[in-house]
Every structure is written in C-alpha cells, then in structure tokens.
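Rest of the complex left out; these chains stay put.
Labels for the chains are A and B, by order of writing; each one numbers its residues from 1.
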Amino acid sequence: MSAERKTETIPKWKETEVAELTDFVDNYSSVGVVNITGIPSKQLQNMRRSLHGSAELRVSRNTLVERALESVGDGFEDLEEYISGQVGLIGTNDNPFGLYKELEASKSPAPISAGEIAPNEITIPEGDTGVDPGPFVGELQQAGAAARIMDGSIHVTEDSLVAEEGDEVSPELANVLAELGMEPKEVGLDLRAVYSDGVMFESDELAIDVDEYRADVERAAAFGRNLSVNAVYPTEQTAPLLVSKATGEAKSLGLQAAIESPDLAPDLVSKADAQVRTLAAQIDDEEALPEELRG
Amino acid sequence: MEYVYAALILNESGEELNEENLTNVLDAAGVDVEESRVKALVAALEDVDIDEAVEQAAAVPAGGAAAGG
C-alpha cells in the first residue's frame, strides 16, 4: 500500500486545500458536519456571513475533507461517517449545543420539489383551500388528501397525511403542495454531528428542550425552598414562610386545644358555630332545631 | 342554636345527653327552655355520632377560608 501511495501523484492544489482544511479543524474546539444539500449558493453565502464571529463554514470536496480529518486524527476522523452528499465543515469555539440552536433558528421554510425526500411528515391541514371547483379536487385526492367541493370551493375535509418522513415526493404531490403554498422543508445548515472536546454529539443529542430545563430550574428552586422550610434553615426568601408556618402551627394547636387566647377567640367562636351547624345538618327532625338552622 | 350548643357541652363533659341534663344547662344559661324542643333534640341526636360531626366541622376552615377565596 505505502509503495503505491508514494507513486500516487497529488496535485499541488489538493495538498494546499488539505493543509488548509487541517488548519481549520485544528483551530476549533468543536467541528461539525453540516448538510448543505439544496441550499442555493447565494443563500449559503448569506448564512456564512451570518455565522461570522460564532462559527465558520468551510465547503470542499468530501474526499479532501476526509483526508484532512484523518490527518488531524484525535477522534476527528470519526466525523467521516457523517460525510456524504453535499456537506460542509463547521467549526466553533462556542458551545456545540448553542451552535445547534443557532443553526436551527436560522432555518427557513421552503417548498419541496418532486423527487426530493420528505424531511418529516407532511400533512395537508383541514380547511378551505380557496381553490375553485375543478380538477384540483382529483389531484388532492390522488396525493392522498380527503378533499371535496363544499360551498363553492375545494375543501380538505380532515388533516391528511400525504407523505411520511423519508418518502420521495411525487410530481403530483409537489404540484399540490405548491398550489397550496405549503413549504414543508426547512432549509438551512443541517448539523449532522459535532465532535467537541473529544466527544461526538449527533444532532438529536444536541437538540435541547429549553422548557424542560426551565422546569428543572423551577423544581430545583422549589426543592431548595422546601428544604429550607422543612429543615427550618431560614434564608431571606424563606424567613417569611417560616414565620407563617410557625404561626399556622400555633393556630392549629390553639384551635384544637381551644386555648383561650385573644388571638384565637374569633376563630374558636367560628369553629364552634361550624360544629353546631354540622351537627344540626345531621338532625332530621326540624322540631329539634331553631329556625335559623332549619333546612 | 343554644340547644345544640348545650348538647355539645354534654357531649364533651361525658354526661348523658338526656332531657333533664339539657334543660339544666340551658336553665343555668338563663334560657327560657321549651320542653318540646328539648325532647325533639334528644330524640334526633340518638342516632347521630356527635364526635364525628364535630370533627368534620373542625375540618372546615374556621372563618379563615373566606380569605383564601
């Protein structure tokens, strides 16, 4: 093998490109592979610019990228398995989770063309399409949507699943979606994986549920309060709670023991009254009750 | 209400809840006692578990809850 490789002639420009790619990978603590399939070059330029400062995008031939990753080694070569189709390398010294968030946020919806693979389920929603009666009903039905003419226009009568994730979009479906103005694709830099400080993160691991974290913060705060109060360790935030708790305890004791304290007297009277009413409610014979208690 | 309160006192003191005792308590409080009502009350309470009723009421926030609403 090595003998063969020696005889292989590598053009100078390729060597330079690999060297640059190697530098690129070396420069960042996190390097990822992004899918750029279907992004027009002008849009790609814009994206590149909008990343400026937080991350850098580098597009090259896949074989050269692979060669660069191998030459860096150190685990970066594991990114090779995510290289296929039109991809680029993205590098950042920021948090890879933050990078993923940023890239997702920058995606924009786009129409899907015939022959493309549905990136997720495509559902035509129930409702009035606003299209006048005509052959479009048949087209909708052919695409798999429940459709009929109602009140002078074409209606989709229920949410209709017309493509599963991974399905190839037929020309008929692409047509129908275009007619409806639906843009089921999300176009943007699609982060497949990031190798960051020795750890490989795939895209699903990078997707963080902020709501869940928020709930965790609430839970942690509630736990802190609970502990502070239950262990009677007062903090500025919980001191009023402890005072209230102590008061509540004293009140509970006072009412249950019918302690003759001016602070408790009104409550004791109320309690007695409530008891009389409860007892009276169980007496069937109205003769036995004063007028104000008769049912 | 005074008749029912009187019954509650007897219930706590452990004295028998009968016409005579009820009448005595009410008398002592200066109530102009109606015999028929005493009779009716004693009869009516015969089948009532007073302690249970009292506890049930205690579970009701005395006055407080209003504030909670």
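Here is the rule we go by: a residue touches a chain if its C-beta (ideal position, glycine included) is under 8 Å from a C-beta of that chain, and two chains touch if they have at least 3 such contacts.
Everything numeric here is computed off the predicted structure, so don't read it as measured data.
S.K.: Only one copy of each distinct protein chain appears here; write out the full complex's composition as a formula using the labels shown.
M.R.: Listing the labels with their copy numbers over the full complex gives A x1, B x6.
Rule of thumb we're sticking to: only the chains that are shown with their structure count from here on.
S.K.: If we count contacts the way the header does, which residues on chain B are in touch with chain A in the complex?
M.R.: My answer: residues 1-5, 7-8, 36-37, 40-41, 43-45, 48, 50, 53-54, 56-58, 60, 62-64.
S.K.: Within the complex, which stretch of chain A touches chain B?
M.R.: The contact residues of chain A facing chain B are 255-256, 266-268, 270-285, 287-290, 292-293.
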